[in-house]
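In what follows, a structure is listed as structure tokens, so that the remarks can point back to it.
In this view, the complex is presented without one of its protein chains, the others remaining in place.
Chain IDs A and B follow the sequence of writing; residue 1 opens each chain.
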Amino acid sequence: MTKRATGLIGSRLGYRINLVGLIGFAVVLFWAVIALFAADLIPYSVGEIVDTDYFGPMHPGLWLGSDYLGRDMLSRILMGARYTVGISLAAVTIACVTGVVLGMAAAVVRGVVDSVLSRILDAMNSIPSKLFGLMVVAAVGSSIPVLILTLSAIYIPGAYRFSRSLAVNINTMEFMTVARIRGESLAYLIGAEILPNIIGPVLADLGLRFVFIVLLLSGLSFLGLGVQPPYADWGALVRENLGGLPFGAPAVIVPSIAIATLTISVNLLIDNLPRKIRDRSAP
Amino acid sequence: MRARVPSLVLSRLLIALVTLVIVSFAVFFATTLLPGDTASILLGQAATPEAVAGLRTAMHLDEPALFRFLRWCLGLLRGDLGTSYANNMPVATLIAGRLVNTLKLAGLTALISVPLALTLGITAAMWRGSVYDRIVTIVTIGVISVPEFVVATSAVLLFAVYLKWLPALSFTNEIHSFYDLLRAYAMPVITLTFVVSAQMIRMGRAAVIETLNTPYVEMALLKGASRPRLVLKHALPNALGPIVNAMALSLSYLLGGVIIIETIFNYPGIAMLMVDAVSTRDLPLIQSCAMIFCLGYLVLITAADVIAILANPRLR
Partner (left out) sequence: MANLVEIRNLKVEATTDSGRRVEIIKGVSLTIAEGESVAFIGESGSGKTTIAMTLMGYARAGCRISGGDVWVDGDNMVTLSEKQRAAIRGTKIAYVPQSAAAAFNPAATIMDQVIEVTRIHGLMSPAAARRKAIELFRALSLPEPAAIGNRYPHQVSGGQLQRLAAAMALIGNPKLVIFDEPTTALDVTTQVEVLRAFKAVIKQYRIACVYVSHDLAVVAQIADRIVVLKSGQTQEIGTTHDILTQPRHPYTQSLLAAFKPKPHSRTAAPESPSHPLLEVDAMTVGYGPVQRDGQPLIVAVRSVSLKVERGRNLGIVGESGCGKSTLARAIAGIHPAHAGDIIFDGHELWNTARKRTRSQLRELQIVFQHADTALNPAKSIEDILGRPLAFYHGMDRKARDVRINALLDMVHLPRTVRHRHPGELSGGEKQRINFARALAADPKLILCDEITSALDTVVTAAVIELLKELQRELGLSYVFISHDLSVVEAICDEIIVMYRGQKMEEITPAERKAPQHPYSKLLFSSVPRLDPSWLDALRQDPDQVRDYCQR
């Protein structure tokens, strides 16, 4: 059924995409565009008080209601996308590039380097992520660069562990032995022999880790330890409007929904990634 | 063969110990990165240089960092967790009561979520691809994909705002009856159960499905075995290790979960204490709380590893 819906687009490119994956991709793309062009899209300045009432309901003009100070929620959500998506993307990139390169190198080199690296990163992994965030914020305070570095540091061990386990399997393949006794360098072994074989799962893992980082960042901001005023990401928006919860104000519900749409659609996209069609003789 | 099990378990425990040392090292140094001098922060702007120097010596702040680390470790081993900067009370006293509260919350959650998740995960795997399986999968993906505070706020909206069954965002110490107790714990436990069970169901289901794809399950099918028999007799005994492993790993999500849940519901547990300590920069308190969390996590994942070894039929 899903095949028929998207079969035409899919098979021409040699890939097969299903409907759920396509929806996930559309939502992710939507938020990416918002994050890029938020500044041009917002109807009001984020700090401007536009409503005499606080926790105002949704109505034309204030499409998503107003927040605890009477500011426009739509503008604040759009700008919040910037922080949530931007910080998470930067952090996940650093985490995955570092983790994957280290993981592949450890799998190829083996021996002492591998054991020491694995031991240390495993130990880092056994500090609960929120706790790690709390500690760093306690020690050096919260700023956007600190947040990015902390978030990436927290997820390097996971990316390392994942890519190492994949690379260890690839490393047992005979083509690795062939390349090794040809006299190839470490960089060639990692970049030309291993990476092309694990790039698919690594990208899926990157997506998953992006979700984790969004969740953690939102959690930290919710605790007041993440993005600091005057800036606000979605987690911070939930925090500052928590007072509206007893009346079910849109100001507290909408940012929660925004986070959920982003993370759920990334998850859906990963679970339904376009699969390459190996059966080339297909009409 | 038999001799391998104790040695494998022993090596797991040894690894846990080494990890603990590395973790305590990381915790200590992460918290002493604090810019500025602890003594002058404590004494405030008006303090005389002599007073600052006196305090520095008293707190061993002028010793090399490694010495201070060892001193701190020795203290931990003797049960001396230091003195809180914020209110000069021994950290151990501050923590004791709070730790019990958190353990109550975590224990209650585990008691509910483990049987719940086992049942849902295994039955979903048994009828893989059915409508029931799809619903379970979609709900668990949904719960995993949203932050704990969204689950919590949704629960508040549902049970407190719309249904008005339970109190919103409040936790009172005035518990007079079993009914009060139930009401007080209901919201945090429901929220945590949701978060933890979702993880467990997903991992448990995956573990059972993996063993269902093995040749020996196909063989049993060709012997005429029924579907429940395939799952219960052939897949489950082999998936036991991975399932228990998944349970223990998911329970470790409790540790992250309680930080948010305790804050939202104003629950007087150790996570709340730590969040407060972070805002007052109370280093000894932060360090001790962090170590307790790491220890809890380490105990869980080590237990998961050890159980996986014990459950491996090939090592029997």
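Simple rule for what comes next: a residue touches a chain if its C-beta (ideal position, glycine included) is under 8 Å from a C-beta of that chain, and two chains touch if they have at least 3 such contacts.
Keep in mind the model is a prediction, meaning the values are calculated, not measured.
Enquirer: Tell me which residue among B:Asn238, B:Ser288 or B:Thr302 touches the hidden chain in the full complex.
Expert: Within the whole complex, the residue contacting the unshown chain is B:Asn238.
Enquirer: So one chain is hidden, and I want to know which residue out of B:Ala86, B:Ala220 or B:Leu249 touches that hidden chain in the complete assembly.
Expert: B:Ala220
Enquirer: What residue numbers in chain A mark contact with the hidden partner chain?
Expert: Answer for chain A: residues 3, 7, 11, 16, 173-175, 177-184, 193, 196-197, 275, 277-280, 282-283 touch the chain left out.
Enquirer: Since one chain isn't shown, list which residues of chain B touch it in the complete complex.
Expert: Given the touch definition above, chain B has residues 1, 214-226, 229, 233-234, 237-238, 313-314, 316 touching the missing chain.
Throughout what follows, only the chains that are shown with their structure count from here on.
Enquirer: Find the geometric centre of each of chain A and chain B from their Cα atoms only, then give the gap between the two centres in Å, rounded to an integer.
Expert: Averaging C-alpha atoms per chain gives centres 23 Å apart.
Enquirer: What part of chain B is in contact with chain A in the complex they form?
Expert: 15, 18-19, 22-23, 26-27, 30-35, 141-142, 144-150, 153-154, 156-157, 160-162, 168-169, 252, 255-256, 259-260, 263, 274-275, 277-279, 281, 283, 286, 290, 293-294, 297-298, 301
Enquirer: Any idea which chain A residues touch chain B in the complex?
Expert: 119-120, 122-124, 126-132, 134-141, 211, 215, 218-219, 222-225, 235, 238, 242, 245-248, 252-253, 256, 259-260, 263-264, 266-268, 271
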